[in-house]
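Certain chains of the assembly are absent from this excerpt, and the rest are unmoved.
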């Protein structure tokens, strides 16, 4: 990325051979591959940036608020080493006072920058500091103030507004993620604005699908109010989903997304499903009934996808809010979501028996449990026409994690049952860095296959573009 | 492989440095190792080629029937991308009509050849096309007809008959796999034929051991009829197994093989075992009783092995026929067998307590669950005298799968508690390619150990021959 309006990127960080193979033959091939994809537009089909940024196009407030306060990957690492989250400005919900001086937060962050050595967070922070702000020196306690001032000054410039960065980053399309009850007003505002940037929403109905979700009963009632359907009945509830999906589609959505604790699916008879829904509405239900209901809803969503064409994404297996004390004080998404083992083979069978052989359907599976790549996910995706394998969740920005995924999944699933890259990020300035790392790792992997005699270079060339661009567009129907 | 009767292999595919390390020092060592094993005879102690081929020695009919129709690794990849299996000529059992024109099937296959990029299937197909048929160009829609014609013409030549290929491939001995009720007529015919090729059978009694097997009751009755034993009694049932094992031994068998859903074993008292068998015969039994019975039979088989010397192979953990729709239309072995997690440590304890300390017994363990390599299988095989570790099932032809197995198993189990290579294939033309890949990967791995200072080169030399040839012969008593 060498945008004319931004400073020239640091050569230390943006070295041409970053993450390339060391062997000269492999490196030359990898470089050729990378050179052909480095500047391809960014397709970001799954993520968590805030549509309000693009709609309002306001300046980002300051370096700490941009890089530290909202990013649990950043503050968890300091927290793990004894720094209080309050001292990093993370807002509390119990009224505990927190640091409000961005510079003080930034200094604490800079003083602990060594904690990120060897982590993906460090990789993209360095890249963003260098490529966006021309910073050539590694962040440290010594240069904390200077770096703060430089970034802070830049953020006030027009070139650093969200829409300008969106264009500078070369984003062709980005998907955000909104709950089923969201009014999508920022997307509506964007559509009305005349700005050319393409920002689409994604239908994420967990709050009205998961009986264990906080405020589930109220959420159901709101879903009814919004859609004019009687969401106390199974028929009305399904109709409400169909209506919301249509509204999301009208705001650009090409996919739904589902974050369940397990990969359980179900294919109950209509009367069984209705009876289960009645129990769910009456509440409370047992843990296994809640799991069954979520599983049934995945199959219902897949059936709706057969009608409306939305791609179905499944993100199972996160044990969310593991730290009770942190959850009580700070709430969700505080770096305490921990993966556990996830079964796919028996869990997905009801869904796959129902719709797995439909070539017009696309179900994208994700996992936090790497042991499932070669054992379960690649064999499933290498067989069922409806299945595709998402990139390695929670290792989206991880060099080693990407490599393990390729090494463990591709031989069985092939490249064409995968869907390219997701950045999955809330951290807007990290987007070019993440895509760049993925492209480099892919090109290095492909070059090694060429050197091994497992692939011809012209095929690797085609695959490099597929992985960086085409597969994501095709799989997500963007 | 440069057989005088076959065309000179393509240099593109059969490049001398295929799969060799990139570093010049490591590559030179690996090449020296490989040169000493490249032309060793092939020992194939476990596989699924058809003994009828060798007995009848008829020409293979055409390229599609040889390479596409019977190979679920091939057609599943097209199926996963929306190509109907009917259009690939896969026979149905429900009468659905299927494509019968081999050339039409071949064209569909060729048009989708890019789907195999990065897969082991591609690796051996390229190798077979090049080494057997002198094809220098990658298969594609453009050259589909020309390739079809060239292979089709070759298959009509005497040099491409099964026995000629067997000799060209340098096969010293190959094992096929037959069910307990098989009449072994092709093996008998082979023995009577005077042909020097060594083809042995393997005793695979799943159909008369697994209460969940289709037609189990009838199978038991047939086992009784064949052996003249009363297979409705525990004593008669065991005697019938002993008789069949003796017949299989007479047809060359040195091993039995057992493909159970789990690795459960049991060591019941004689009276408990008899009571369980009585329930099994009366049928139906619960899932856990069926599992227990299969487990008890592994221990019984091990006891018989102590008497008759057959090596006991255990292949647990496949969830077979996962796709209900495909199973209904096409039946078994359609690419829908999916692995699941497999416990070995507690599951095998009854068997190991009974016979694990017997140095005269050989039990070869396989796994589809890679997480068991370093955690369970290598520690078990590195301790129990009766245990050996089979090569990585479902990754037999996978470069990355082989590497992971070596990296995860050898440090704990050592090389000498492993058993060399299995090709495990139904695809006859793939055999030289598979053994060649295994030898190359092994030599590359050994060369890296030498470069690391973990092994002397003379030891690596000895190990290369052990892995390519000696270990399989010794472990399988061939």
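Letters are used for the chains, namely A and B, taken in the order the chains are written, and counting of residues starts over at 1 for each.
Everything that follows uses one rule, which is that a contact is a pair of C-beta atoms (placed from the backbone, for glycine too) under 8 Å apart; a residue touches a chain by one contact, two chains touch by 3 or more.
Since the structure is predicted, the reported quantities are computational estimates derived from the model, not experimental observations.
Engineer: Given 2 shown copies, how many make up the whole thing?
Structural biologist: 3
Note that in this section only the chains that are shown with their structure count from here on.
Engineer: To bring chain A onto chain B by a C-alpha fit, how many degrees must it turn, rounded to the nearest 5?
Structural biologist: To bring chain A onto chain B, one rotates by 120 degrees.
Engineer: Using mean CA coordinates as chain centres, what's the chain A-chain B distance in Å?
Structural biologist: 40
Engineer: Over in the complex, which chain A residues touch chain B? Could you list them?
Structural biologist: Spelled out, the residues of chain A in touch with chain B are 21, 23, 25-26, 341, 343, 345-346, 349, 352-353, 356-357, 359, 371, 374-376, 379-385, 387, 407-408, 410-412, 414-417, 449, 451-456, 459, 462-463.
Engineer: Mind listing the chain B positions that touch chain A in their complex?
Structural biologist: Touch residues, chain B against chain A: 13, 15, 17-19, 22-23, 76-77, 79-82, 114-120, 122-123, 138, 319, 322-326, 335-341, 368-371, 394-395, 398-401, 404.
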